[in-house]
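Removed: one protein chain of the complex. Kept in place: all other protein chains.
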Amino acid sequence: MKLTLKIWRQKNAEDKGAIVDYPIDGIEPDMSFLEMLDVLNEQLINKGEEPVAFDHDCREGICGMCSLFINGEAHGPDRGVTTCQLHMRMFKDGDTIFIEPFRAKAFPVIKDLVVDRSSFDRIQHAGGFISVNTSGNTIDANTIPINKHDADMAFDAATCIGCGACVATCKNSSAMLFVSAKVSQYALLPQGRIEATDRVLNMVHQMDAEGFGNCTNTGACEVECPKGISLENIARMNREYLSASLKG
Amino acid sequence: MAQSALLNASILKKVAMALSGIFLITFLALHVSLNFISIISEEVFNQASHFMGYNPLIQYVMQPVLAIGVIFHFVMGFILTLQNSAARPIAYAKYNGAANASWTSRNMIISGLVILAFLGLHFYDFWIPEVAYKYVAGTAPDATRYYGELVHKFHDPIRTGLYCISFVLLGFHLWHGFSSSLQSMGMNNKYSRSLSRFGYGFAVVVPALFVIIALFHHFNN
């Protein structure tokens, strides 16, 4: 396959940055998108140019490190996958592909396609936990039975990989899907209920402080989420937040 | 948490948008019902309009509440839109919004602005003359004038056309707005799906009725 890549290049956080065109040839349909970028980088290094910086790690769709806004969509045109699992068979010979970093005020660019998502971490520091110390004397794991339906829903919410595709996709750069997934996971479990009020207030407060936009329920996040995190979580968080606000 | 932080919280702003939206939706239902009477009976329409125009509860309580609701919904909508665009200072070179969200959901500000412009026209057509009639000129109440005024407004094909276009955009706004408000208020249970369906129906039927009423009076006279 022969392709034209239009890639965002930006030397560092202060640099203005611009889209640069890179023609590339010899791409096989079985390659992953990142392997295609590996090929490009190998060529750039051999030519004495700077390779394109992009985040990636596990390359099996679970660590959440890879990002990329490809042809106008977070993680590219495929559904239910991260960029590392996107394969070149999704593209056609001769295609032009735009490759941009995830864009949001709360995700500043570090270099080229690499962004700083530590705002997500800070939201978790604000309340993404259950306050239980480690000890060998915690109650037996089977002491509190949990309705399988709730446990499964908590699990589904917990499968969020924190990649930020929801923010990148949302026309408002809202982080509601991410935050609601964590809030929901704990809200659905008896262990998490105890701190539910403070958790939702603190996490939403931090989310707002980070400069994410407001949710307008377009549903784009759910469509682009590589793990299919449901919008129901946002409704649940809204509910949790409202009742927490009323409790004060 | 500080009270001020609570009032600034994104979720509460959403909920406020949702509540004001739902309030305006109920008003629309009332409005369309009254207007629809004009197709059925001139006399009943005049009676109903007169009641609405001179009942003190409606005039001095409901009307200001409605005005506040409208203004709040618009102002909040603008504030949220500005905040949202500030959340992404550098735009994407390529953004394929159509791939994952409906046009209506992505363009509430556009449909909203059209509705706002329409409200201007609508006030110019009905509300200003009404105020001028009742309060500026101090003319004595006339319970039979409303139908004639209504019909008169729809003589002009351009105005009728503008009204109809606005109603279509209103439909777009409602299409997303109705179910969105349920989601914002955290409604997610066995009823929410049927309520959403009702919302989609509402978003089609109500604007369609407005269009029918406008066209009826335009062509009937």
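Chains: A and B, in written order; residue numbering restarts at 1 for each.
As a convention for this text, contacts are C-beta pairs under 8 Å (C-beta built on N, C-alpha and C of every residue); 3 or more make two chains touch, one makes a residue touch a chain.
The rule is simple: contacts and distances are computed from a predicted model.
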Practice task
Assign the chain not included in the display its UniProt protein name, restricting the answer to "histidine kinase", "Chromate transporter", "succinate dehydrogenase" or "4Fe-4S dicluster domain-containing protein".
Solution key: "succinate dehydrogenase"
Completion exercise
Result, missing-chain neighbours among shown chains, is A
Practice task
For the chain that's not shown, point to the residue among A:17, A:61 or A:211 touching it.
Solution key: A:61
Handout entry: Touch criterion as defined above, residue of A:72, A:101 or A:192 at the omitted chain
Key = A:192
Problem - Hidden partner interface residues of chain A, rising order - result: 11-12, 28, 30-32, 34-35, 38-39, 41-42, 45-46, 48-51, 53, 55-65, 78, 80-81, 85, 87, 89, 110-111, 114, 116-118, 120-121, 124-136, 138-142, 145-148, 151-152, 154-155, 158-159, 161-162, 185-186, 189, 191-192
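The working rule: only the chains that are shown with their structure count from here on.
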Completion exercise
For the pair chain A and chain B, the C-alpha centroid-to-centroid distance in angstrom is 36
Problem - Interface residues, chain A side, partner chain B - complex - result: 6, 8, 19, 69, 71-73, 77, 98, 100, 103-106, 169, 171-174, 176, 201-202, 204-205, 207-208, 211-220, 223-224, 231-232, 234-242, 245
Fill in the blank from the handout: So, in the complex, the side of chain B touching chain A is made of residues 1, 5-6, 8-15, 80, 83-97, 99-102, 105-106, 108, 176, 179-180, 183-188, 192
